[in-house]
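One protein chain omitted, others in place.
This part shows chain A:
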Amino acid sequence: MAKLPTSVENIIDKHGPHKNFTPVDGYKGTHEPDALVKTHCCFCGMQCGIQLKVKENKVVGFEPWMEFPFNEGRLCPKGVQRYLQNNHPDRILSPLQRVEGKGFEPIGWDAAMDRTVNEIKRIQRDYGNDAFGMLSGVSLTNEKSYMVGKFARVALKTANLDYNGRLCMVSAGAGNKKAFGLDRISNNWSDLKHAEVIIIAGTNISETFPTLTHYIWQARDNGAKLIVVDPRVTPIARTADLHLPIKPGTDSALFGMILKILADNDWLDHDFIDNHTSGFEEALDAVKDYDLDWAQETTGINKDLILQAATLWGKASTSFLLHARGIEHHTKGVDNVVSCINIVLATGRIGRPYCGYGTITGQGNGQGGREHGHKCDQLPGNRDITNPEHRKYIADVWGIDEKDMPGKGLSAYELIEAIHRGEIKGLITICFNPLVSLPNNNFVREALEKLEYYVAIDFFLNETARHADVIMAGSLHEEEEGTVTTAEGRVVKINAAVTPPDNARRDGDIIMELAHRLGAGDKFNFENSEAIFNELRVASKGGTADYYGITYEKIVNNMGIFWPCPSLDHPGTPRLWEDKKFRTPDGKAHFNAAPFRPSSEVVDKEYPVVLTTGRVVSQYLSGTQTRRIGKLVDQYPEPLLEIHPKLAYQYGIKERELVKVITRRGEALFPAQLVETIREDTVFIPYHWGGVHSANQLTIGTLDPVSKIPEFKVCACKLDPTGKLAPHPSESNAYQSN
């Protein structure tokens, strides 16, 4: 019974989101804190260092941490305000259970555990082990990510575990594994500083990774040329040397064209191609018929700009190419990624100072969380769950028979589809809010409503957890020690600042108790987070993501350690591939042919406008935390429909007019924001909100065949202006997901 127990208004009234503001005079004790705890921001993959002020077991403020080398005190607004998630009136303080007609009422831990374990056993007895699924997330530390993977396979004994990185980095991960045999950015951020040319493709760096912007500007101060590929003039694109306003869904055409131009002009590193790569001829053959007129027609970018970009890249002696979800959220996300890698390999500019390539990992632990085994196809150390040797090694670490280890399960969206089909009957979630973050979320809601039992571990009642039978009161980032791995591959230490309030528990303790009650307690006897990490180190040993040589002490003493770090005397690896020994079977970097193909849904007469989605600087992902922090909400209080004035004129749409945006999945109303900073054929809506304001009611659930990432970044829509002006944001209260 995973339907809402009462009206959404009643649920919001009791559990929020409510906006938390700092008292005008500050929190008590701000100026005389008991402790300043050095840790990291809980949000994006930059993992900026920050010090939390603690008074009487509450986080009451922050102080910049000047010594942490990546950000040296710099923070974005989310970082400045992150402390307000603590002390929050919406905090779930004890386990809750659904009560029909009433909402959610507190229950004891024993009751919550008993009911959950009984339901798991009932469902698995009646329908099979895989009928109980688990969804996890990469705001979790490495320790928790590792333990979730082990829990699902050893205690829950299900194959159907996946994570929200499926909506984030999997296309990049798959592309990197194809090309390099390893999934990590090649260089640390410092290598940006002296790159002569920087391409950033599909990454709104200034809004999603604001503190990385400083590194881009340092490069520009040193003379770098900046090329930005984006359908919108984002804040970083505004001052770029070249802005390529690409039509969504055509990235591989652009990078394929650039590869062709590099070859035509012999702007190639033949020595590198000949000695350290394979597949160049095949990759080139896939683009041999491209010409600039075709590229202009396909990508919507003026051919002179394409030629200029290729020329800058071709003639450079150092360079850095970065991309993110803009090119990865596609049914050809992996193709887009390898098409970028192809131009890096063609010029041989990798594995050297100021020569780098990588994806900008989005989530707080998007890097570490995708390495240690809570993906449906993966085991710790970025091992393959279908590889017999990998299975044997991990089974030995876990002390189980390899035959008892489940196989590859369904990816996140496929798992929801299986729930919808009635194949999966029970679900446990932690750190994932699929009702906001998955595409086509009306379908997701239908699926949730079919579950026989749904238990959520969370600290706030997010939109998905509103459908839960039981909620287990979990822990915030600042309540549990651990490590995370930043987007540059640096493993850093998260320090607990406070203990969970009232009857809330640490996530790790919840998972361990569930494991004990499911009969796998002997495999989950961890005294503390460091004990989990030490098992993770062994489990990762020999894998491509090798953490064996990393210890808590070493992390603290060095402000982080870059993996791979295979032995205790190893200093870590800030820059990959200096030895040109790639981790592919043949030891070479692989070009991959990436012939252009259209997106899964292209515009037509009925749905003539391209819809793309993304983020704003004051919000983070599905907003479970940031839609509860007052100033972050007020900075951008509701999702707006960005539309070019010329397109708006065709429909007679006025500024702030409510426009019904319709796709084949659903429809929703958004206030129009008329801006010349977007392509004329494309509209943009940020996705952080749920309920009637959710952009993901409209997006499409088609998946990349390799990475299984959904195609958030392009679908077809039509616009139906209502003729009415949107109410003031304070009336629509979009942050509440009503």
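Assume a contact is a pair of C-beta atoms (placed from the backbone, for glycine too) under 8 Å apart; a residue touches a chain by one contact, two chains touch by 3 or more; residues count from 1.
The criterion applied here is as follows: contacts and distances are computed from a predicted model.
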Complex minus one chain; that chain's UniProt name from "Sarcosine oxidase subunit delta", "N-acetyltransferase domain-containing protein", "NitT/TauT family transport system permease protein" or "4Fe-4S ferredoxin" is "4Fe-4S ferredoxin"
The one residue from A:Gln47, A:Thr116, A:Asn164 or A:Thr211 touching the chain left out of view is A:Thr211
By the document's definition of touch, the residue of A:Pro645, A:Gly666 or A:Pro721 touching the omitted chain is A:Pro645
Missing-chain contact among A:Ser190, A:Thr584 or A:Gln635 belongs to A:Gln635
The listed residue (A:Lys55, A:Arg74 or A:His372) that touches the chain absent from the view is A:Arg74
Chain A residues touching the chain left out here are 21-26, 30-31, 61-62, 64, 66, 71, 73-77, 79-81, 206-207, 210-211, 213-214, 217-218, 220-221, 233-239, 617-618, 631, 635, 645, 655, 673-677
